[in-house]
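As you look at this complex, bear in mind that one protein chain is not there, while each of the others sits in place.
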Amino acid sequence: MSSPSSSSSNTTTVDASTMNNRENHQKPIPLKGRSLWSDAFRRLSKNKMALTSLIILGLYSLTAFLTYSNIIVSDWSESIGPSYAPPSFEDIRLLFGTDIFGRSVLYKAIKGTQVAMSVGLIVGIISVVIGVLLGAIAGFFGGIVDEIIVWFYTTLSSIPNIMLLIAITFILGKGIFSVYLALGLTYWVTLCRIIRGEVMRHKDRDYVQSAFSLGASRGRRLFVHIIPNVSHLIIIQFSLLFQTAIKSEVILSFIGLGVQGTPSWGTMIDDAKLELARGVWWQLAAATLFMFVIVLALNILGDALRDALDPKLKGKD
Amino acid sequence: MHLKKTLKSLFKLLPLLWLAACFTKEGEDKGMKVFHYPVAVKIKGIDPIQADDLYSGTEVSRVYDGLLEYHYLKRPFTLQGNLAQDLPTVSDDGLTYTFKIRPGVHFHDNKCFKNSIGRELVADDIRYTFMRNADPKENSKGWWMIDGKIKGLDDWRKNPDYSQDIEGLKVIDEHTFSFTLNEPFPQFLYALAMPFSFIVPRECVEHYGQEFLNHPVGTGPYTLDTFNQSNKIVYQRNKKFRDKFYPTEAAEEFVKRGLLKDAGKKLPFFDKIVVEVMVESQPRWLKFQDGKIDFIAIPKDNFSSVLTSEMELTDEMKQKEIELLIEPSQDVSYTAFNHDLPLFQNKKLRQALAMATNGDEYNKLFFNGTALVAQSIVPPGLAGYDEKFQNPYRQYNLEKAKKLLAEAGYPEGKGLPEITLDGTNSTDARQMAEFTKMSLEKLGLKIKTIQNPWPELQNKIKLRKGMMHSIAWLADYPDAESFFAILYGPNGSPGANGSNYNDPVFNKMVKEASTMQDSPERTALYTKMNRYIAEEVPVIFELHRTSVVVQHAWIKNFVVGDFAHDRSMYINVDTKQKERLLEEKF
Partner (left out) sequence: MNIYSYVLRRLLYVIPILLGVCFLIFILFNVVAGDPTLVLLGKHATLEQMAELRHQLGLDRSLFMQYLDIVKSAFTFDFGRSWVTKQDILYMIKEGTIPSLTLTIPAFTLGTILAIIISLFVSLYRGGKLDKSIVFFCIALMSIPSLAYILFGQWFFAYKMDMFEISGYEFGFPYFIPYILLPGIIWVIISLGPDIRFFRTVILDEVYQDYVRTAKAKGLSENVVLFKHVLKNAMIPIITYVVIQIPFLVLGALLLESFFSIPGLGGITLNAINSSDFPVIKAMTVLSAVGYILFSILTDVLYTVVDPRVRLK
C-alpha cells in the first residue's frame, strides 16, 4: 500500500529506486573495504549533525535498555494524578500531563521508547538477514535459483503491504512478536533487490575472480569477498528500515494491530485521536516529539552515512 | 472569538478558497427541510432481514414498515398498530393472532411493479415476508426470533416452496391475516415490531434478486435516493405516504419537554434525510459543533467539553443553544468468562475478579459518570430490574476480593495461568481493556489484553477460544428475556451465549419463564433470576449505559430510545431558527 498513510513505505520505495537506478548507470569503482570505512569515519566525524544524531541514537538506545531492565520508569503504570491533568512544571512526571488513567504521559513516552527501539532494531535485523541472504544467493548463483527468488519477492511486493501485515498478524496472533515478524517479513524486499544487483556486478570483478583462481570456495567468495564490499548499502538500508519500522508501528496501532499491554507511541497517538477534540493535546505532543527526534536523527544519520560511504559522491567536499 | 472571525475573513480572501466556496452544493436544499444525520458505521445495505443492529435497523425503518410499532412518546415502550389497524385479537388458547390490515397502504412507486406504480399492500405480502425470513437461502439474521415458533414454518424451511400453504401463516382475506404458534410465545408481538419482520413486496425481491439489499422498496415515509456505503445515504420524502399523524398522547416527561406541539400533524416532516457516514469521531464532533449535522451522541472524550460535573451543558454549548438529551439505554456491557474452561467453574474466583474491578471508576473514566454500574444483567426500565438491589460482588473492595481469591485456591493469584482478555480494536475498547487489566493485576493476576478486528473477535467467541472477552448486549425488545437469553445454556456458542455458561438451575428458570405472559408472577420470577445471576457472577457485569445526545435547538421532537428506530419521521426542524442561529452563533 502507499499513500501518506504510510509515507513509510514510500520511503522504502524511494531508496529502492535510487539504488536500482544507480546500479544501472553508474560505473563501478573498485574499492578496498578498509579504506572505504576509514574514509567514511573521517567524513562522518566532521559532520556535526551526524554526530549529534549518533549521540541521540545512543541516548534512545540507553533509555530503551534502562526501561527494558526496569531501572527507570518501572512505575509507569501507576496513577500519579487525576485523569487528563494538563502539563505542569511542578513535577517532572507531569511535564507532559497525564492520560485517561492519570498515568504520567512522560513516563509512557519513555516506556514507549523501548517498544520503538526494539521494533526498529529487530525489524531491521530480520529484514537485513532475509534480504541479504536471499539477495546474495540470487545474485551469486543466478539461473533457476535467481528466477525463483525474484519471482518470490516480486509476488510479495505486488501485494499491498497493509494486506500482508493484516494477514500475518491474523495468523500469528497479536502482540509485539507479531509486529516484529509482520514488519520484518514484508520489508526485506528492497534490500534483497539491491544486494542481488550489487552481488551480480561484483561477482565478475577481478578481485573475486582472482580469489576464485586462488581456490576460494563459493561460499567464501560470496561472504568473505563480496558481502563486505556491499556492506555500506546494508548499513544505509538498515538505518532507513529502522525508522520506517518505528513509523509503521503507528499505522498498525491505528488499525488495532499494534503492540498490546505496554505503552507505545503508536497507541498514544491512537488515544490522541479521541482526546484532541477535548483539548487534550499533550499525549499527541509527547509521542510525536519522542518519535520526531529519533526519526529525524535516523534520517540525518542515514543521509550522512550515504554521503560518507557512497564512493561516488566523494568529490563533494 | 474576535480573532477567529478576523482570521476567517482574511482567509476567505484567498482566491483558491473563494473558488472552492463557489462549488458547494448547499444552495440546492434551500427552503427544504433537511435532516443531517450522522452515523458512525458503514451501513451494509437496507434489507429488513439483514438489519441486526441499531444502525441498519434505523435505516430500514425509514423505508419499511411493520405490522406493529412502538408508540413514539409512551414510556414504558408500548406496542400499537402500524400496518395493522390495531393490536391483534388473540384466540383463547393464546396461539392464534389475527390482524386487520390497514387498507389503502401503497408501496413506493418502483419499476418492479406494473406500470412502475406501487400497488396496495395486502395480507399475502405478510405471508411472503415471513416465508422469506425463514428461507435458508436468504440467510436471514432475524430467523432466530421466530425459530420454532410458527406452526409449520420450520418444516417448510427444509424444502422451501413459496406456493405451499403454511398452517401458521394464514391469509384470511385481502386485509385479514392470522399467525398460529406452536406454543405460547409472549414475546411474539415484539417480533412483529422488529425490523426483521417489516413487510417487503415479492415482485421487487424477485426483480432485484441479490441486489434487493441496495434497492429497498417498502411502504415507509421515505424512499431511497442515493446509497453510498462509505459516504452518505440520501432519502426523499415519500410523497404518497399514507395518512399518519404525530401522536397526541405522551409520557409525562415528554409533555414537559413540549413534544406535543406538533400533535396531530401529518408525518413525516422532513423533505430529505442525509445520512452522513463518518467513522472517525473527530470529524463527527467537529461537524456537529459547526452546525453541519443536527445531533450527535457525545463521544466519551468530549464529555468534559460538553458537560459540567453537575451534568449540565457547559457555557460554550449553552451559548450555541445546544440542547442535551439523556435517556438510559436498554443494554448491559460485561466481561465474560469462558465457562468451557474448568478454571472458571470456580465461583469464588469469578466473584473475586468481579469485586476487584471498580465500576464507579470505570463509569467515571469512560462515561463521565452518566452510565449506571450494573449489579446484574437486567437494565433499568425492564421488569425484573430492582433499583434497590446492590450486588455484594459488584461493590469494589480489593481486600475482600483478595480474600475471596485465596478462598478460591489462588492466594495472591498464585497458581493461576496468564489470563487472556479479548476485545475489539477500537481505541475505546483498548483503553477499557487496559482498565480491567490494571484492576485485576492488583489482585496479583497476570492479564494479557488482545485487540481483535470485529470478525476475529466473533470467531474467537463463536469457536469458544479465548479465556475472557468484553462485549455489550443491547435489548432486541423491551423484555428481560432478551438478556437472560445470553446466559441460557442451550444458546451456547455459536449462539448468543458467548460465555457458554450452562447452569441447570438457571436454565430451568429461563425455560419456565419463556411461556409466561407478562404478569406479576413473571416479574417476580425475573427478579429472582436476576438476583440468582448476580450471586453466580457468570460474567463480570460492567455498566448499563445511557444515551447522552446533544442536538441543535432547531431540531424538534427528538427522542432518544433504543427501540425508536423510526424516529426520523417524527422529528421536525425549525428552518428559520436554524438560519438565524447559524448566522449568529456559529
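Order of writing sets the chain letters: A and B. Residues in each chain are counted from 1.
Everything below uses one rule, namely that a residue touches a chain if its C-beta (ideal position, glycine included) is under 8 Å from a C-beta of that chain, and two chains touch if they have at least 3 such contacts.
What you see is a predicted model, and the numbers here were worked out from it, not measured in a lab.
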| item | value |
| --- | --- |
| Chains shown that the absent chain touches, full complex | A, B |
| Candidate in contact with the missing chain, chosen from A:Asn70, A:Thr155 or A:Ser213 | A:Thr155 |
| Chain not shown: contacting residue from B:Pro455, B:Pro504 or B:Pro520 | B:Pro455 |
| Missing-partner contacts on subunit A, residue numbers | 1-7, 10-11, 13-15, 17-18, 20-22, 24-25, 49, 151-152, 154-160, 162-163, 166-167, 170-171, 243, 247, 250-251, 254-255, 265, 269-270, 272-273, 276-277, 284, 287-288, 291-293, 295-296, 299-300, 303, 306, 312-313, 315-316 |
| Residues belonging to subunit B that touch the chain removed from view | 4, 7-8, 11, 16-17, 19-21, 23-25, 42, 44-45, 52, 136-137, 139, 141, 143-145, 147, 210-214, 228-232, 276-280, 282-283, 286-287, 289-290, 292, 453-456, 458-459, 462-463, 494-496 |
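FYI, only the chains that are shown with their structure count from here on.
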| item | value |
| --- | --- |
| Distance between chain centroids, defined by C-alpha means - subunit A, subunit B (Å) | 45 |
| Of subunit B, residues touching subunit A in the complex | 280-282, 285-286, 299-305, 364-365, 424-428, 430-431, 434-435, 437-438, 448-453, 456 |
| Sites on subunit A touched by subunit B in the complex | 77, 83-84, 100-101, 166, 170, 173-175, 255-258, 260-261, 267, 270-271, 273-280 |
